[in-house]
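All protein chains but one are shown in place.
Our next item is chain A:
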Amino acid sequence: MTASLPLPSALRLQVLHRLFGEHHGWLLGRLRARLGCAHDAADIASETFTQVVALEDPGAIREPRALLTTIAKRLVYASWRRRDLERAYLEALAQQPEAVQPSAEETVLALEALTAIDQLLDGLSPKARAAFLYSQLEGLTYAEIASRLGVSVTRVHQYVVKGLTTCYLALEPA
């Protein structure tokens, strides 16, 4: 979520108010058509405008609808990713022995952590992602990873370097 919002001056407030008035309904309509769910559309539209509110200079926006569309697309994609992760988590959980079923709260925390990691790994190819995770989470040797993925050990090394680089850069403090 956004950190601290800049204090609104009267003019800034006016600009934001107009942006909202002129474009929120439009964005909501588009999202409803695309997502087929009014609830999700409302959430995404609201979050989109939260991000707009946090911008440095809303008055400088030349193409509001293009900007809103870009932000909304990113949010829609992120929300789909979260759903995919949740489903994958529940499936993986189902394969665990009964004894380790987590509480609801633990699940929420786990999903948050997993979503954060998933975002870190954004941009890695599926094999690079797999190689990196086998190494990072389970400490498998590259020989073992290589045989699982059907690639050479050298390739695994490259994947891990790629994974480490991607994570390291993504974790750069803002």
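By definition in this document, a contact is a pair of C-beta atoms (placed from the backbone, for glycine too) under 8 Å apart; a residue touches a chain by one contact, two chains touch by 3 or more; residues count from 1.
Heads up, the rule we're going with is that contacts and distances are computed from a predicted model.
Among the names given as "Alpha/beta fold hydrolase", "ABC transporter permease", "FecR family protein" or "Transcription initiation protein", UniProt records the absent chain under the name "FecR family protein".
Here the missing chain is touched by one residue of A:A10, A:A60, A:A104 or A:L171, and it is A:L171. Those residues of chain A that touch the chain absent from the view are 5, 17, 20-21, 24-26, 28-34, 42, 45-46, 49-50, 53, 65-66, 68-69, 72-73, 76-77, 80-81, 84-85, 87-89, 91-93, 95-96, 100, 109-110, 112-114, 116-118, 120-121, 126, 129-130, 133-144, 153, 156-157, 160-161, 164-165, 167-169, 171-172.
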